[in-house]
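Shown here: the complex without one of its protein chains, the others still in place.
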Amino acid sequence: MLASPTPLHIPDGFLSITVSLLFWVVTIAVLSVAVRRTESVDEKQVPLMGIMAAFIFAAQMINFPVAGGTSGHLLGGALAAIVLGPWAGMLVMTAVIGVQGLLLQDGGLLVMGANLLNMGLLTSAIGFGLYRSTQGRQRKLKLGVAGFAAWLSVMAGALATSLQLWLSGTARLDIVLPAMLGIHAVIGIGETLITVAALAFIFRTRPDLLEQTEGPARGGRGWIVVGALISLAVLILSPLASTDPDGLERVASDLGFLSQGTEAPFKILSNYSFPILGEGALSTIVAGLIGILVVAAIVILITRSRKTQPH
Amino acid sequence: MHANVFDRYHDGSSLLHHLAPTVKVVVAVLFILSNALLPDGDWLSFGISWGVILLLNLLAQLGLGFTFKRSFIVLPFTMAAITALFSLPGETLAVWDFGPWHLVATDLGLVRFLSIVVRSWLSVQIAILLVATTQFPDLIHALEHLRLPRMLITVIAFLYRYLFVLTDEVMRLLRARQARSAVLPGQRGGGGILWRAQTAGNMVGQLFVRSYERSDRIFNAMLSRGYQGHIRTFNRHEVIARDWLIMALAIFLFSILQLFAHL
């Protein structure tokens, strides 16, 4: 009952420090925008997002039997963004994934930045972006696009997870990627079916709640571009990386992302050394500390900039 | 099943229970960081880290094996790391051929795989210890001290309060579905997969509408108690000298461990 809806909650230990910190930086940057954008909406927004986070948490427990003892679940990122708007969707998913990691150890703490990006940010961006393109269209088209977005959001999460595992030197891309994408292509169908049925139910009973997300109040047309770009990246990258993982590896190594060393490959600060200090222990620690300081600095900067705003 | 299974706190009055939640969060994250920084195959350092966990288990008066017994939740994910076996060059241990894949397990690959599993296994234990000795609302206060945006903190506090209420609601929905899922002898029950998915989707929709309406009522309850758009809370957990001392000690120990591991 408490199992993760999808095998996407990465525990601590599976991602390298560099990859963990990198994705914390990206996630914090996106979330700080999300906080600023939602804070000013209206005074009801915060309690609403809190209850919606509890809703997603609880809805993830609703399953339906598929076949052979497996069951379909909801991840909920696309649904949350469609009903609440993209920024609120991201924050709601952040709360859900954060509590799952902190309270239930469903996903690690140091790697939480990556988990938030995979299951919260990407899913919300795809879900809302694609759905936003159907504004003013027929309900059937809306549901169809929402269903596709739900499937793709799960695939995006699986793709990002595979890439992070590979960049961390934890998994071989040519095996983990087809495996993850294959499993999630099926899991994604459950996501699609539940998302579409849930939206159809809301359309029938409280259409006013969905109409609120229409219009520029929740997210402008720019989201269509964002959603489409991420979707395209997933659709192109997935088959490409699955059929030609060596190609991706070449690109990554050309970009200086991979060092083809014998041990601990795939690190930006190669083997955690700080060039000026040579190869000793001190150098390793300094390299690690720099990474931490960078993250800390960004966090402090963001909180500072938030504090200057009127409370 | 009652939603109380989400409570992971074990009441007690040990030193660990009384430590400032902020300090506990910082030390737990530092421990996980320290694990991540230990080189592959440094079994001695991993062993020392496990010793720290055991010691903390005793300090928390939870019993030596408390976190160990609960640490197996990361096991399924090790599937993802199993390919690390075949990802490094080194002395060949075994060779398999599966379709298009030529898999060469090497000694270095094995060391890497085991190191990942051990890191993850150690890290999850400190996280288990953290929530076992800290009430979740106190953890939320710790996040506030650590300067998480107020809005996100409030959303998390609401989530924590209402996850029990809404999961109870889900249980009732699931039980109602179960109670009506009758199958006559000789008949195949359950309908098609689309039908089953739609039932689940309707439940999700139902839950959404109810939750949305609940949020209206909660908002009214907040308004009538003076809420004007900004949540105010107490800063109740002071970090005292003992907390600082313990944090300094932890940082010192982790630094020593790293220094020796990398020498």
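Lettered A and B in written order, each chain numbered from 1.
As a working rule, contacts are C-beta pairs under 8 Å (C-beta built on N, C-alpha and C of every residue); 3 or more make two chains touch, one makes a residue touch a chain.
We take it that contacts and distances are computed from a predicted model.
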| item | value |
| --- | --- |
| Name of the absent chain as recorded in UniProt (options "NADH-quinone oxidoreductase subunit L", "Putative membrane protein YccC", "Peptidoglycan D,D-transpeptidase MrdA" or "ABC transporter ATP-binding protein") | "ABC transporter ATP-binding protein" |
| Chains still shown that are in contact with the chain withheld from the display | B |
| Absent-chain contact - pick from B:5, B:64 or B:221 | B:221 |
| Hidden partner chain, touching residue among B:160, B:208 or B:254 | B:160 |
| Full-complex contact with the absent chain, from A:47, A:108, A:129 or A:219 | A:47 |
| Touching residues (missing chain, whole complex) on chain B | 3-4, 7, 135-137, 140, 157-158, 160-162, 164-165, 214, 217-218, 220-228, 232-234 |
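Throughout what follows, only the chains that are shown with their structure count from here on.
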| item | value |
| --- | --- |
| Geometric centre distance via CA averages, chain B-chain A, whole Å | 17 |
| Complex interface listing, chain B residues touching chain A | 1, 5-6, 8, 28-29, 32-33, 35-37, 39-40, 73-74, 76-77, 79-81, 83-84, 86-90, 101, 108, 112, 116-124, 127-128, 131, 136, 139, 147, 149, 151-152, 154-163, 165-167, 169-170, 173-174, 190, 193-194, 196-209, 211-212, 214-215, 218-219, 222, 227-231, 255, 258-259, 261-263 |
| Residues of chain A defined as touching chain B within the complex | 1-2, 7, 9-14, 16-17, 20, 31-32, 35, 38-39, 43-44, 46-55, 57-59, 61-67, 72, 74, 79, 83, 91-92, 94-96, 98-99, 101-106, 108-110, 165, 169-172, 174-176, 180, 190, 193-202, 205-206, 209, 262-265, 272, 280-281, 284-285, 288, 292, 299-300, 303, 306, 311 |
